[in-house]
Each structure stands twice: as structure tokens, then as C-alpha cells.
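A quick write-up on the structure given underneath.
One protein chain is absent from this view; the other protein chains keep their places.
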Amino acid sequence: MSRIEVLKTYKIYIGGQFPRTESGRYYSLTNKKKEPIANVSLSSRKDFRNAVVAARSAFGGWSSRAAFNRGQILYRVAEMMEGRKEQFITELILQGSTQKSAEAEVTMAIDRLVYYSGWCDKYQQIFGTVNPVASSHFNFSVPEPTGVVTLIAPEESSLLGLISIIAPCIAGGNTCVVLASNSKPLCSVTFAEVLATSDVPGGVVNVLTGTSNELHTHFSNHMDVNAVVYCRDHADEKKTIAQNSAVNVKRAYFWNKDWTKSINENPYLILDLQEIKTTWHPIENIGTAGVKY
Amino acid sequence: MNKIETSEKTSTNLSFFKEWKYAPAPESKDHIQLKKQYGLFINGEFVSPTSKRYFDTINPATEEKIAEIAEADEKDVDLAVNAAAKAYNNVWKKMPGKERAKYIYRIARMIQERAREFAVIESMDGGKPIRESRDIDIPLAANHFFYYAGWADKLNYAFPNRNPQPIGVAGQIIPWNFPLLMAAWKIAPALATGNTVVLKPAETTSLTALKLAEIIAESRLPDGVVNIVTGFGKTGAAIVNHPKVNKVAFTGSTDVGKIIQKAIAGTSKRVTLELGGKAANIVFDDAPIDQAVEGIVNGIFFNQGHVCCAGSRLLVQEGVADIVIRKLKDRMETLIVGDPLDKNTDIGAINSKEQLLKIQDYIKIGINEGAELHQSSCSLPNKGFFCKPTLFLNTSQSHRLVQEEIFGPVLTVQTFRTVEEAIEKANNIPYGLSAGVWTDKGSKIFNLTTKMRAGVVWANTYNKFDPTSPFGGYKESGFGREGGLHGLLPYLSL
Partner (left out) sequence: MMNTVDIPNFRMSPVVDQVGVEERVARFTSRSIKKSSKLQALKLALNMIDLTTLEGKDTTGKVKQMCYKAAHMCDQLPGIPTVAAVCVYPNHVRTAKEALIGTGIKVASVATAFPSGNTTREVKLADVRFAVDEGADEIDMVISRGEFLEGNYSFVFDEISAIKEACSSSRLKVILETGELSTLDNIRRASDIAIYAGADFIKTSTGKIQPAATMPVTLVMLQAIKDYYYKTGKMVGMKPAGGISSSKLAIHYLVMVHETLGERWLTNEWFRFGASSLANDILMQIAKEKSGTYQGKDYFSND
């Protein structure tokens, strides 16, 4: 008699822990043949509220880490993911991918993590500047993370798309709350497990499964969220999000992109979630006359 | 009542290490793996030198032989350069940056995994304290590879509107003061930008470069992309002069740098030079004095003063000269000179007998020039090449001791009255690598940094290095930068 498998429970990821949704609700995920594959948490606005608290309390620590430390951690995420490639491929196939496209999606996702790991301590050198002001001041501009970001991940590109938006967000020092794809949520939870084993502090990334229909309002009108990024294409949701953002002058971005194209892997996605701070300091001028080179 | 009484005691000297001496705390050596003899690393494997000649590398703290190192001659260099050229044309130039990056990341991670072994060997071979090789050299070396790996597929962002291309084969010659770190500074940006490498470590410190070659092989970096050829000055000259070397990178003395600059004149070879220095470490009367004293100590006694950017000239404002010098002397008494592998050692062995003789020569010159000598009262080990931390007080700009690079734990002390005087004294030398400025006043810091003719200026700190931070000199300290975005430039054709 063949061995009975231990089935996985797919929970959500908040503050470095894996709780169930506080609402106790679920939705059923089925495959093409309408067979059930998993019971997925249907996250509520209270889960979202808790996730924002976790993200906010993680922000101070994450943003003040040395840039190269964030780079090392992101690289570690790639290492861990490389080790669990097979699991991701299996889940993508369960959710409708072919073997070939699943493999391509997983390897591209890992490479994308390495890509953004490399940007952690370099985007400042591209986007920061020393400004040659006319007065005798040392004047410099540096990018700083905007804070807590909510991300509504792509519906179709459930792994590659997910990583393509989380990586630039946290590479730049932000923390985030992500709503995973509704129809293909499995990889997002497995990815949360990878994060939990990669030295990423709890609360830096929080992953919720559920529906955008229910949650997009809360993702965009929470007063303690600094930016919202929407990666789907429902015109109504986009409008609501744009309007809601005004409540606290949230930065709102619509990244509806083909994540398989390499042009959509770039540091401008990091820059979108940065503020620019400019500092002035006087340069006194003593010793010019007669100082020769 | 604005006064208080003092004690009737006249002496306010402090006493160290007489009642409480620290027991030896040796770093363990049993986990390291060293061969008795090392070949040349050419085209992905270790091979014997054509001449079959080897030379000894010794431990400068004990004068004992550690291993035998191969001596590469022109034929070996030719093999190495050809391997590098072939690897460049057939493999490395064509490989996408993303994939190049992965090899470099592997190398970084492997150095991290073997960090302690590298640190112990670095200290044994070169003489620097284990505390420094463990806490500074090795981590920085790994981080350099990590940082540059990330640039490999992002060069278009570093140089917008250009189409950056690699140059070809880089011939790289490095010194003995930071053997593994210098190898990292050279190899990492070269590989990230798509070039291949022939590197010659210094003859007294080849071991960590050869261990790095083992890691390179383990990372499965394609054959010939990095080649390590060991030897003396002649080996270096063969690399510089080889027609298929497209770019030369040299770190070492200004004298040799000038020879190299002349040797490649008229060829199309690109070159960068990191040469000597005689940095001024300037302490103003509004400086945080205790931290400034620590900065002076770090500036000249870190790595036994074998640092091109060492703060080897102290310029102290007259009003605080007495207290600074007093605190400096006290601090010097707590510096432990001894076995590099003892975790408590602050100042290790001088790298070679030759260098020790040079330093001792300069000390004699200083005495003859009439400067006031002060050394700490520490004892020195019986064997090995050691030098006490040394001060020369009451020196002036025209003393030879103040103009020439000593490359040892010897600090000259001059006083100044005004900011203009400090700036002038600081710049009044042929070198221009680095400078230190100690003051609490921000606008004074930026005034000084603007006026210093030096490639690296440290304000309220000293001897700080980071892979993201460009390093290099003005004037006779060389040209070109290593580290940061600017460190990519020397290895690219824009």
C-alpha cells in the first residue's frame, strides 16, 4: 500500500509568524479538473490591519540596516529558493502551468532576487547626488525608503510577478503587506516560508491571501500606509485606489507589467518607493588665498 | 569661589600592564589547510613553473618557513596571459552579466565560509594581527566581491548613454600590506566588468592569493578567467610588458609606479596606479580630543603603519598639542606588540627584514635630524621582525622624516596655529592620497575637505574602507579609483 501524504495547510504570513486568518474564513482552490487542491485563508481587513502594525514596527530596524546587509539577506532568499525550486514548480503546475513554463518562471524569479540583491547598495549611487549649489554649501540628496507599502500582486504571474514587486520594495528599505494572486495563491505562501528561513526579520514582508474585491479599499485607505502599488487591471479598483490614496497623500503606483520582460526588472521600481532628502551645510572658506596645488 | 584645590602629589602618571598582564590568547591553527608547495594557477589548474624554481615564504613573527612558492618567469607569464586572452575572447566576453555575477557571488560566499582559515594564514604569512585580518581584511575582501558581483549586469545604469565594454586582459600587481584585500580590490571589478585577469601577489605574501585560487577553482569559474602567477619584480615586469595585456593595475611604491608608467608609454595599454602617501592627520583645538587620539593611533599603528594612506604626519593645533601628545603617549603604552596570532596583539610583525631595516634607518635619520624620539615601553619578542610604536616630536616640514614615506609605525608630530597653515602643510608634499581632519565644527570640516589635495579625506575618523567608497590618490599617489561606482571606470571602454 502506498504511503499517505501529509497535506499542507496554507496559512498567511504576518510579523514572521504563520497565523490563520482571524476571520476563520477560507476559499477552495481547485485545479483544472475542478478537484480541490487546498483550502486557502480568506484574509479579512483585520488581518490586514495586523499586518500593517507588523510592517510598521519592522520598518525602523529594516530601513536602518546597512545596505549591504539587506543585499546579503536578499541573496540568501535566492539561495533558499534555489534549494526549493522543485516545490515551487510543483505548485505552479498544480495551478495550471506547464512543466516548461513553470521551470522558466521559477528560475527567472530566483535570478530576479539576485538582481535586486545587487541593487541594495548601489541605487543610492545612481539616484543620490551631490548638488553644485551656487552658495557656499555642501548640498547632497539621498534616497530614503518611504515606509510601509501595500502591494496588490499580479493575478496571473503569481510567483514571478510577486517577487518582481516585493524585491524592489524591500531592497529599498521599505516593509510591505502583499495581497497574493487570488486564483494562484500557493507560491506566495511557500515564498513566505522561504522568507522566514532567510534571515528576513519578521514583519518586513507580510503575505495575505484573499480577494482584491474585498481588500483593495483597505489597502488604499489605511492612514499608516505610505504607498500603495496595484498590479492588476480592473479599472474600478484602480479608480478607488487612486481616490482613497488622497486620504493621507499616499503615493499610488500602477505597475501593470509583463514581468517576463527584462525591461521590467530595473532600479526605477526601487526609486518609485523612495523619498529624496536634500541636506545643506555651510562650507566655510578659509585659506584660499595663496594655497597652491 | 571659582577654584578648587588640587592634590599635593606631583606625578600624575598612569600605570599599565604591571599588575594585570593578559595571558596569551593564541588563535587556533589546527583547522587550516596549507600545502608544502604551491604551483602557479594558470588556466584553471595549478602547474609547475617552467624553471622549476621555488622560493620560501616565511612567517615574519617567527622567521620560520611556511611553504614554497613557485617563481614564474617570462614563459609562465606568457602562458598565463594567453590563457586569459583565450578565456576572454571565447567565454567571458560573451557571457551575459547576470551569469558572470553568479560566479563572483559564489567566490564572495566561499570566502565567507572559509573566513577564519584565510585570516589565520594572512596573519602567519604577512605579520598583521589576527584581530585585524579576522575583523577587517577578510570580511572586506568578501564584501568587495559581493558588491562588484551586483554591478555585472547593471553597467548601463552606471554609465548611461554609453555602451560600456570590457577592455580585455588585466595585468594586476599587488603589494604585501593587505594581500587578500588587494587581490579582491583588483579581481572583483575586473571580472564584474567582463575582463579576465593575470594577477601577481607580492613575493612575501602569496599564500592567501593562492588559497583564493583554490576557491576560484571550486567556484567553477571558467578556466583562464583568473590566473595567479607568483614571483618577484621580474615576474611583474613580464606582465606589464606583455603585448597581450590590455590594462595594467598596480598598487605599490611610487618609484615602481613611475617605472611602470614609463614602460607602457607609447602602447595602447590602460593603466591605474595606487602609490605611496604621507597623509596629514590634522587635529584642531575644537576636536573631540580622546576620539582624535584614537584616530591618530588608528591612523599610524593600524597594520603596523604598512598602509599607503596612513596618517603618518600629525598636525596638531598648538593650543591642544600638549594634551594630545600626553594622551597619545598614554595610549601607546596600552598597545600590545607581539605574536600576530595572539588575539590581544595590537601591533604585529613588520612584514620583512628588509622593511624593518628601512624603518630602523628612518628612525636613525630622525634622530640625526634632531627630532625628539619617543617610543612606548613595551617589550618586543626575541625572534621575528618587530618595531615599537614610535613618535618623533618637534618635527618640521623640511625634515626628511616628514617628507618621505616610511611605511612603518612611526609618526611625526608638527604643530600649527591657523587653518591656512594646516592646509598648506598638509598639501605641501608630492603625495596626495589621504588626509584626516578632526574638529567638531561642520563648516570647518567641509572647508578642509574642499582644500585637501587628497583622494580620500576622513573627517573625525580614519582608515575607513568600504566596497562602495572610491579610493585613490591625487598627484604622485597615483591615479584611478578602486571601490564604488568610480571603481568600474578603469576596467571599461566607454
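A and B label the chains in the order they appear, each numbered from 1.
Here, a contact is a pair of C-beta atoms (placed from the backbone, for glycine too) under 8 Å apart; a residue touches a chain by one contact, two chains touch by 3 or more.
Nothing here was measured: the structure is a model prediction, and the numbers come from that model.
Taking every chain of the complex into account, the absent chain touches B. In the complete complex, the residue from B:G295, B:G338 or B:P389 that touches the missing chain is B:G295.
The residue touching the chain not shown here, chosen from B:N90, B:N156, B:T334 or B:S398, is B:T334. Only one residue in the set B:N428, B:N460 or B:S493 touches the chain that does not appear here, and it is B:N460.
Mapped onto chain B, contacts with the missing chain fall at residues 2-12, 14-25, 131, 135, 286-292, 294-295, 323, 326, 334, 343-344, 440, 460-461.
Quick note on the criterion: only the chains that are shown with their structure count from here on.
Centre-to-centre separation between chain A and chain B, using Cα means, comes to 40 Å.
Contact residues of chain A toward chain B in the complex are 67-68, 71-72, 75, 111, 114-115, 117-122, 125-126, 138, 266-267, 281-288, 290-293.
Contact residues of chain B toward chain A in the complex are 98, 101-102, 105, 143, 146-147, 149-154, 157-158, 419-420, 423-424, 427, 442-444, 446-447, 450-451, 453, 467-468, 484-485.
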